[in-house]
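Missing here is one protein chain; the remaining ones are kept as they sit in the complex.
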Amino acid sequence: MGPQHPMTHGLWTLKVKVDGETVVDTIPDLGYIHRGVEKICESRDFTKITTYCDRLCYASANTWSHSYIYAAEDLLEVEVPERAEYIRVIAVELQRIASHLMWLGAFCPDIGNLTAFVWCLREREMMLDLLQELGGSRMHYNFPRIGGVKRDLPIGFAMRARAKIKLFLDRIQETEQLLDESTVFLVRTQGVGYAKPEEMVNWGVTGPNVRAGGVNYDVRWAHPYSVYDQLDWDVSVERPSIKGADSYDRYRVRVDEMRQSALMCLDALNKIPGGAETHYSEGDPMIISKAKERAEEGKTGFHHFEDSRGESMFYMVGGGDQRGKHPYRISIRSPMFLTIPYASKCMIGYKVADIPAIMGSFDPCIGETDR
Amino acid sequence: MVFSLGIKTRGEYAEEAAQQVIDAAIVRWQGTGLEAEVRNHKSGMARPYVYIKCPRNHWRAVAKWLRFEMGADHCSMITGIHWPDGPDDCKWEVVAHLMRMNVINPPERGGWTKQVIRDPKILQDDDVPMEFEVSISIPDTRNPSVQSVQEVWMGADWNEKETWDLVGIDFEGHENMRRVLQPHDTPVGFHPLQRQHKIRYHDFEVMYDDAQGFGRKAIDEGKTK
Amino acid sequence: MADDAQNYSMFNSQALVDVVGDTTDAALEASSIKKFISVLAGRFFNWGQRKSLFPLHLGIKCCALEMAAAGGGRFDAERFGVFFRSSPRQCDVLIVNGPVSKKFADPIVRLWEQMPEPKWCIAMGECAISGGPYYQSYNILEGVDTLIPVDVYVPGCPPRPEALIDGFAHLRKKIMKMGVKSSSKNVGDAPIIIGDD
Partner (left out) sequence: MGDWFTVRTWASDFSQMVADNTIGKTSFSGYSDTLAAVITETIMAVNVFAIIMGTILVLLWIERKFFARIMDRRGATMAIRSLWVGEGGEHVDWYDELPFGAGKPIRWLNGLLNNTFGSSSKYETVDRVNDRGYHGIWFLLPGLIQNVADGMKFMTKEWMVPAKADKFIFEVAPFLIITSTVMIFAFIPLSSEIYSANPELSLLFLMAIFGIAPLGVFFAGWSSNNKYTLLGGIRSAAQLTAYEIPLLVTVLSVAVLSGSLNIIEIVEFQISSGSWNLFLLPLGAALFLITMVAEVERIPFDMPEAEAELVEGWWTEYGGMRWGLMFASEYLRSYAACLLFALFFLGGWEMPFGDSITNIIPNQDLILGSVGIGLIGLAIGMRSEYPALLAPIPLVFMSILPPVAWLLFKSWVLFALFVWIRASFHRIRTDQILEFGWRWLLPLSLVNLGIAFWLRLSAWEGGEWPLFVPGLITAIALVVFVILGIDEDTSELEGRTRPYSVYTGEVGPASPRSHEK
């Protein structure tokens, strides 16, 4: 299957050996859009790398740029003002909602429903509007800066965000009814693609796919890196059957996570220091702190980050070209790069018609996988 | 309700846990040249993590120890670095990031599984989520290689494939090593992340138009953007 | 086949058909009915072609999401007859929405050759136009026009869905001007770059 195939959200090949309609063996083949970001970043300034990290994953750009920014701050030893952290949380969670909506929109056509696709895109547009107010673009925002954020919350952003998030919470319930009340959806998603949590973690799968297995491991909890421990939210955990987490669990956990992210945004808008309505000009010490340009030789920085697909991580070594202006080595940990082999092993024994139902439920994103 | 695992594990609990790992390592690996220390993240919340400098020939044993005794059940990343002008004993370096997730299969109850919601109050020494950073340095050689930990963590499988594909560090005992990101017909020995390979136009200040001479410039002439 | 038959057959039906066809052609040419019909039918077919452009459902990278958004609720590209199909045999437009790596060079050429004529190609996004931010990479070609001819360039990283729909509109203009000695400015084979007018 693939590279050009409706099942592959992105560009990769899954070599499937079938017996009749039963899948016997699968071999994933990646690397169709391998772009060598790590090599290019070795000749870029720390501020220029953010754009490449935006373009790593096309479904959730903000989370990846933030993931890089935290690692860079770990390398450059920067302290970030708290208001900037709150703004980052808002941006990341909005992006997470948009990414999960894109996943839901791509998952439903896989099993034959086009209506939910358009509905999810319609709701994703609202999130993109909010992010556009922050970052200025539709997809690739280049929003965070080392030591803070590019821009403060626009005037009136809080009001609009509250309204749109409330509308989103209503509409996601609508979409949920469309899917959960449909027996066909249940028989297609329940009982396919069982995955055990221990096995998943051993294979390197993280994020919602593991939480669908009934384990509440979340980097935002276990290693709180931002103001997540000051916000009022819960990790969404599913209650799977004995055999493990099936596609329906993965669908449910993502929908719950969207709710949690929305509530988190509302809470952050309430708790943000300095007030959500006040607008600080660019470069204000409230939203960005001074950061040095160069990293000394031998210094390393890394950061585990809860991407919308799992645990993403940047490992950076300082002291590169131009007397440390460039990183010597930057290495990217992509959750999907390890999830896709496991997902392709998951679908052995099921029917061909289940391949999209399983692979789509793991939310593959090839941009980050091939980097 | 606010139910934050992180607040509890950030402070002294994490310090204690990290220190326990260090002590265990010193007891277990004395005489092998293994160094272990507690380091802190420098940004945000200064969380501790365990840094282990592992000798090259003990890597698999250390990995098994970490996996089965220290409970580092998640191999987050294995990557390699090429130091052409580094010290002689460290021309190549392999860095592995592990995590202790304490993820277990949720127990069954009545046909369904119970959700494993851990109560932070009972999170003690080896239940605290912990980050490990293991660095293995390889002396100057033409074809660097370390032991493979493929059977310890399945997640290390593709990480090692990618490390060999991009950096060129081979892993002894790794099954079906192949190109994962680069095309399968890539010339043998081409590993782009080695420092001797330069990117395109690395010595150009500006990218000149019409790189391949397909006449794009002629069409763009007179256009103002 | 017919040429071989001419050698040994006394009465060649092929030759008869040729003769009759030539005479008919000559007659139609003489009375310029043929031109009349050809112009009218040609314009009608041209209308059909430019009004229903089926792009290939091929998602490479970021711009793929903007392509999907263009098919979504707010920017509804189906209003203009843009209707995504998954099989290259049934498509007219190939939207290259992302960088073309060395590994994907052969498949995309194969896709392009699987599409039946008449077909067009839209290079969407910087990566497809010139390599974009990855022009220095060791694995990325500098633009898809090094492989297949491109009719419309839609710059942007990624271009907004309106830009893509506008690219389709420019492509329609180009198709409309095909085969017509028009007094208005004729784009001809020169590629169109959105935002240059």
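Observations on the model:
Per-chain numbering from 1; labels A, B and C assigned in written order.
Just so it is clear, a residue touches a chain if its C-beta (ideal position, glycine included) is under 8 Å from a C-beta of that chain, and two chains touch if they have at least 3 such contacts.
It should be emphasised that the depicted structure is a prediction, and the values quoted were computed from it without experimental measurement.
Among B:Pro107, B:Pro139 or B:Gly173, the one in contact with the hidden chain is B:Pro107. The chain not shown here is touched by just one of A:Lys39, A:Arg188, A:His304 or A:Arg371, and that residue is A:Arg188. Although one chain is not drawn, its touching partners on chain A can still be listed: residues 5-7, 21, 108-115, 118-119, 122, 178, 180-188, 216, 234-239, 249, 252, 256, 259-260, 351-356, 360. Take chain C: the residues that touch the chain left off the picture are 32, 35-36, 39-40, 43-45, 47-52, 72-73, 75-76, 78-81, 85-87, 89-90, 92, 116-118, 162, 165-166, 169-170, 172-173, 176-177, 180-184.
Basically, only the chains that are shown with their structure count from here on.
Looking at chain A and chain C, the chains in contact with each of them are B.
The most distant chain from chain A is C, comparing centres defined as mean Cα coordinates. Across A-B and B-C, the chain pair carrying more C-beta contacts is A-B. If you average the CA atoms of chain A and of chain C, the two centres end up 36 Å from each other. Centre-to-centre separation of chain B and chain C, using mean CA positions: 47 Å. In chain B, the residues touching two or more other chains are 182-183, 192, 197, 199, 202.
Within chain A, contacts with two or more other chains are made by residues 31, 34, 36, 39-40, 43.
Considering their complex, residues 56-62, 64-66, 68-69, 72-74, 86, 88, 98-99, 101, 103-104, 107, 111, 133-134, 136-140, 157-158, 160 of chain C touch chain A. The touching residues of chain A, when paired with chain B in their complex, are 30-31, 34, 36, 38-40, 43, 70, 73-80, 85, 196-198, 200-206, 210, 213-217, 220-226, 228-229, 232, 234, 237-242, 244, 300-304, 311, 313, 315, 317, 328-329, 331, 333, 337-338, 341-342, 370-371.
The residues of chain C lying in touch with chain B in their complex are 101-103, 130, 135-139, 142-143, 145-146, 190-191, 193, 195-196.
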